[in-house]
Structure formats: C-alpha cells, structure tokens
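Take a look at the structure set out below.
Removed: one protein chain of the complex. Kept in place: all other protein chains.
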Amino acid sequence: MKVGIIGLGRMGQGIASRVAGAGHDLCVYNRTADKAAALAKAGAKIAKSVAGACEGREVLITMLAHDEALDEVTRGPSGVLASLPKGSIHVAMGTHSILATRAVSQAHADAGQLFVAAPVQGRPEVAAAGQIGIFAAGPADAVTRCRPLFDVIGRKTYEAGTDQTTAAAIKVAHNMVLGCAIEALGEGFVLAEKYGVKRQLFYEVLTDVLFACPAYKGYGKLIADEDYDKIGITARLALKDADLAFAAAEDVTVPLPSANAWRDRLLGAIAHGLAEKDQSVIAHAQAKASGLR
Amino acid sequence: MKVGIIGLGRMGQGIASRVAGAGHDLCVYNRTADKAAALAKAGAKIAKSVAGACEGREVLITMLAHDEALDEVTRGPSGVLASLPKGSIHVAMGTHSILATRAVSQAHADAGQLFVAAPVQGRPEVAAAGQIGIFAAGPADAVTRCRPLFDVIGRKTYEAGTDQTTAAAIKVAHNMVLGCAIEALGEGFVLAEKYGVKRQLFYEVLTDVLFACPAYKGYGKLIADEDYDKIGITARLALKDADLAFAAAEDVTVPLPSANAWRDRLLGAIAHGLAEKDQSVIAHAQAKASGLR
Amino acid sequence: MKVGIIGLGRMGQGIASRVAGAGHDLCVYNRTADKAAALAKAGAKIAKSVAGACEGREVLITMLAHDEALDEVTRGPSGVLASLPKGSIHVAMGTHSILATRAVSQAHADAGQLFVAAPVQGRPEVAAAGQIGIFAAGPADAVTRCRPLFDVIGRKTYEAGTDQTTAAAIKVAHNMVLGCAIEALGEGFVLAEKYGVKRQLFYEVLTDVLFACPAYKGYGKLIADEDYDKIGITARLALKDADLAFAAAEDVTVPLPSANAWRDRLLGAIAHGLAEKDQSVIAHAQAKASGLR
Partner (left out) sequence: MKVGIIGLGRMGQGIASRVAGAGHDLCVYNRTADKAAALAKAGAKIAKSVAGACEGREVLITMLAHDEALDEVTRGPSGVLASLPKGSIHVAMGTHSILATRAVSQAHADAGQLFVAAPVQGRPEVAAAGQIGIFAAGPADAVTRCRPLFDVIGRKTYEAGTDQTTAAAIKVAHNMVLGCAIEALGEGFVLAEKYGVKRQLFYEVLTDVLFACPAYKGYGKLIADEDYDKIGITARLALKDADLAFAAAEDVTVPLPSANAWRDRLLGAIAHGLAEKDQSVIAHAQAKASGLR
C-alpha cells in the first residue's frame, strides 16, 4: 500500500518502522529532518513537505503531539486537505480533542477525502514492537481498508464505529481512568504510610491479586519507590490529558468528580516545579498536602 | 492448636471450616446458633457463650461485622477480655476502625493477653477455598504463633508490623483504593457512552492489558452490564468502608480528594434507594448525574 | 425564673451574666470552680456538682464544648437526667451532633423531662452583649416557657420546630456554609494573587457590595492580611464542625462536594501544624498547594 506518515516523534518512528518493515511503499515527513534518517535506511522515502508526504498516497498517517499541530498540518497551506488525493484516507493516530477530531472529520468529508481517528494506547517501546492498542473510528470502508496497516502497527484494533469522535472519546476516557487510578493510589499510599505501613508492603498487597495489572504494577512501583524520574508520561502531558477529558465532559455535560482530584494534584505538582516528572508525582503532591516530605 | 472462633457469618464459616479441616481442636460460637450446625459435623465443638468459646483456647479468632460487635464481644460482661486465658491470643479478622483496633489492643495488653489485628481481603467463596489474603500486625511472637493458622486460612499473609493499627490501616486504605477505582470507572464509562461508545467495547479496551486485573474485570463487568445485583459488597457496606477511611484520614490528617468523590456517589446512590445494590451502582449514580437513565 | 447553668466557658459566662443581670434566680456549675467567681459577685449561687445545679430548677441550661461532655453531664451518675425535676426543661445551647441531640432528647422524654436544643450563633463577646442568634427546637410549650430567657440571652430566636434535631441541623448547616465560603475565598484570593492582584484590592472588590457582610468582611480581612492569629474559630474546632456536617449528611444521605473541599484544606492546614490558627488559615493551605509561600 502507498502510505505516508507525518510526525516522527518516538511514537511515530515506531509506527513508521513497523509499516516499512512490512514492505509497504512508505514516504515520511517530519518538521525536523534528522529524525527521518533511520527510516530512510529501512527503505522509506523522505518527503520535504507535508504536500510531498501526501502526494499519491492511499493512506496518510499523522502522529502529532497536539491539536494545533494537527490543525496546521491538515488545514494549513499545502496541507493534507489540499494535497491528499480524493478518496484517500487520513488516519490521525495522535491523541486529539473531540473538537479537533470533529473539525478535521468535517473538513475531510467536505474535501471528498476519508478520515479515520485512530488514537493508540502504549508507550514508544511498545509501538516499536508493534504491540500498541488502536482505537479506530471512521467510515466503515475506510477502516476496513486500513485494517492491514493496523494489523502491522498494533497488537489489537478496537473498532468504535463510524463517528470519529467515538475513538477520540475512548482514548480520552481511558487516560482519565488511568489518571484517577494513580491519584487514588497516591492517597492510599500516603494514608497507609502515615500509620507506619512500608510503601513496598502496601504495593505488594495491592498488586498481588486485586490490582495485578500493568497500570497498578507500573505506576504503583514508581510511587512505592518514590522514583518519579522514570517517565511514562510527564505531569505536564497528563494535564493535557485532563484538559481533553474536561473539554469532552463539558461537551456532553458530564460531571467528573474523581478527575477533579486528579487534575488538582497535577496542578499542585506542576506549581511546585514537578511538571517534567512522571505523572505519578501526584502521589508526592498528596504526601506534601498531608504534611509529609 | 486449641482454637476458638466467634462470628460465623459467611466469612467466619469459611475460616472455621478451614481450621476444622486442618485438624485443629476447634470450638465455635455464634449469636444465632443455627449457623454452627455445619461446623459441628466437621468436628467443631459448639460453645453456648463468648466465654465458652474462649475457655482454654490458645487462639481466639473473631470475625465480626463492625466495631460495635467487636467491642461488645471483647469488653462486654463475660467477654473475651474476661474469659481468654492470660498469654493467649485474640486475632480479630473483621474489618475494624483504627480507633477500635487501638482500644482493643490496649485493653488486651492491660489484661496480659496478646492481640493480633488480621483483617482479610477476599469474598466468602474465596475464604471457603482458603485463598484470602491476610494483613497481620501485633506482637511478633503472637504473629509467629498464629502463622500455622494463617497458612491454613489464607493464600498469603502480609506481616505489617507490631503495631496492630498498621494492619487496620492497610485494610482501610486498600478498600479505599478499590472504591476510588470503581468511581473513576463509572466516570469513564459514562463519558464514553455519551459519545456513543458501547459499554462492552470500553470494558474490553480497559481490561485487555492496562487494567487486566480482578478489580477492573470484576467491577468493570458489572458496570458494563449495568448489573448491580451481583453483590460483591453493597453500597451500604462500602459507605462503612468509606467512613473507616475518613476516620483514619482525620486521625492522621490526610486529605482524600478522590475518596470524597467515591463517598459522595455512594451517598447519592443510597439516597436513591440503591443501598443494597453492589457498590458499583455508583456508576449508575454517575450516569444519572450526567442526565442518563 | 429558677435557672441553672452548667458549663462556664467563654460562651457560658456570657450567657450566665445575661441571665443573672436580668434578675433570675441563677445557680451555676463548672467543672473547674474558679470560672464561677465573677458570677457569684453578680448574685449567682455556685453549685458544687451537676446535681446541685439541677436541684429545684425550672430551666437548666448546658453550654458544653462537645458531645462527650453533654453525654457525661446528662447521663452520668447524678447527672441532669437523675437530678432535674420532672417537668423541668434542659436547654442545650452547645453545638452538638444530630446523633447526640437525638439521644439526649429521647432520654429526657423517657424521664418525663423536657428538652430543648438551642445552639447559638455568635462569638463570646457577642454573647456577653446579649446579641447572639438562637436556633431553638423542642416541645412547643417548653420553647414558649424558655422565651423570656432567650430574649434576655440573645438578639433573636429562630424557632425551628418541635423536633430537636432541626435546631442542630440549622447550626451544622450554617457552620458548613460559612466554612465553604471561607474555602472559596481562599481559592479566589490565591487565583487573583497569582496574576498580581493585591490582596487588599481583591478584598475591597468583593466586600464593597456583593459580599458586604460580616462573614466575608471578617474572614476576608484575615485572608487579605494573612493574619491567621486573630482567632474566630480554630482550624481544629472548624474540623469538628466539618465532622458534624458530614455525620449529619451521612445520616440523611446528602453528598457535600463543597464541604469536601473545605474539610480537605482544614486537614491540610492541620497536617502542617496550623491547627490552632483561625480556620481562615485554609487560605494559606490553598496558597501552598498553589506553589506560593
């Protein structure tokens, strides 16, 4: 398949290497050119512009860090809207807001192109191993046409429906459930610690059976060790996740009391200069609010 | 070992059957006598009073529903304090407040008896299978002497230290982390649903990898199916758990913002007549607060 | 009227001086005798026991610091229940929980005595000036008989009904609304300050018209000046108020999201050693949570 990929951050590189490795005709573009070098060795063409990465492609994947980048790449001059052939598919795999997803969906529909929202779950090393989860939504035939690519890129693809915002909603709600879990973990660790319970013991108790899963084992370990430098996602980026959740919640009028607690601790941590620590640093903010440390 | 057990609710029966099955000399007592019948067949003696269940016992286990029962059984006339031989051990396996745990610990110390707090994690059927987790704290030699019993009763025993309140704190914090996880799940399901995401799909997305553990698979399933009649723990009893968490948190001055959200939704559910549903019914309260159902 | 008063803290002294000043036949009792001296000069008899203060009295007022004191004075050996003549009235003017109010009401009804719950609003100096507000509830004729006393003691008496818990509920809800107002003030001051708004200016803006009332002018001034040593009510006692609110709310299943925020900041302040500062110190906790100070 003729595939273009725009956005070669750590996630984008992992995805691109999977696509190239599967033998597809790949053309990549990144704003800063050096990141494309490794992919050139793997056989990918290097485009010099967004338009160049779109030209003649059946599928154009974007993996961009935020809505502003998606907006610029898609709707800017010589952007995806202007450059992708009619009938081709734009697959946005970044984490984007409901609003941006809706706007880009409409713009592509107006332009006679197809748009699939396909945010993913998993860290860069998981992406490189082709083991991420994909939440895909868009026109049924477009999703079907992307299937072979998704099978190469990820471990499993969840088809959420024909409305692209459903995929965005899954990603947003998913990250929120995770953030809230971490906040609650922090409260539990601090409460137990104040009674003299060793953090390591509380970690074992929780993750032995009831919470024996990556979310609790991973973030729980960081909290038990108070090692907030092993970054899964920074507090700053987690706050972006929280913003996406609250924007979505307002859009469909859903109060989110747990997420409030998560967001407030993130703000507290960032206010104390911890924005670039792992988001589990909210457990540290919880400790400080409780008079510890 | 000469063992007494007081309190033969569903958890107590499971524990007693394990002790009897292992060949210990067991004497049981329950306020309503009929519950002891099955244990008699398994070889247990049936005492007619608290005092009778304590007489000559090396270890006396209580598995009582709340602090009031523990207080009455321990400190009432002809209670455990008055009846258990000096040097023997009272093991309280119910879920009790820090305050009650502290008071009973002191009373036993004053009376020359040993006290071990040993709350457990697991449902009645898990107890019957000898697979519960035990959080034990108390005088080191007392815990050591109880080890053979714990090994028969549960899957694993976590030794929390010599201060009995540490075990109580683990149990309280553990249940709080669980309650908060359920509240956050409810928020996630409702947010996703408002965008048209099928509950079953969101359930799969969450529990496939990141939250592939009993807490999320179990309670998540109830929420996905909106089947709040499969009772793990009722909303009413979960509120008791929340009360224990807040009492403990105030004792050691810990703010608990996530737990606030959990408690408020429990109150909302109970206010709407759902006290006897499973505590995951807070997801239903979340749905109603969001204009659904 | 033959009046007894038990409890001569700062509020009780103010009330007693008003009653003595109005020419009533007054007998007072306090656990520590020295506090009664000034009242003796004003013509009050000094009792040597709770029973002595009850003997032959038509109305017995208690002004006690907490439920435990009320319980002991009322139900202890030679307490009010045992010593007050049948048909006489016990008026409890302290701030007590719904539960304690209900229990004492029942006990007096069983003993053929009348019980009026009459918590008050106002600081000690306001009590000394006879300007406190009184929230009274109890049997209609008992409240009527107390009217002349209430008119001497306070500025205004609000009759809440025949169920004593209504008066307790008013007091509890009233203090909660105040606490939440202070918490919100703290959030507003800190948000404005982070943009460079002078605290004094924000204070003026708020209290000039929209919030031109004692609650905001008083507590707002403390926050504007960051002068938390002018004690209206300490953080520790405010936490007791919060506890009363949450106990009441659980009793009648009411979620209290704003009060959660209030309680959490109180806990945070107390965790940082500020328990004996004025409760407006929660604005300081808010500032710290936001990275200031």
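By written order: A, B and C. Residues from 1 in each chain.
Here is the rule we go by: contacts are C-beta pairs under 8 Å (C-beta built on N, C-alpha and C of every residue); 3 or more make two chains touch, one makes a residue touch a chain.
For clarity, every value in this text was computed on a predicted model and none was experimentally measured.
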Practice task
Return the single residue from C:Val80, C:Met176 or C:Ile270 that touches the missing chain.
Solution key: C:Met176
Handout entry: Touch list for chain C against the chain that is not drawn
Key = 98, 121, 133, 135, 156, 158, 160-161, 163, 165-166, 168-170, 172-174, 176-178, 180-181, 183-185, 187-192, 194-197, 201-202, 204-206, 208-216, 245, 248-249, 252-262, 264-265, 286, 289-291
Completion exercise
Missing-chain contacts on chain B, rising order, are 257, 264, 267-268, 271-273, 289-291
Practice task
Spell out the interface residues on chain A facing the chain that's missing from view.
Solution key: 239, 243, 246, 249-250, 253-257, 260, 263-265, 267-268, 270-271
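The rule we apply is simple: only the chains that are shown with their structure count from here on.
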Exercise for the section: Starting from the mean Cα coordinates of chain B and chain C, work out the distance between those two points in Å. Expected result: 37
Exercise for the section: State, to the nearest whole Å, the distance from the C-alpha centre of chain A to the C-alpha centre of chain C. Expected result: 53
Problem - Interface hub residues of chain C, defined as touching at least two other chains - result: 257, 264, 267-268, 271
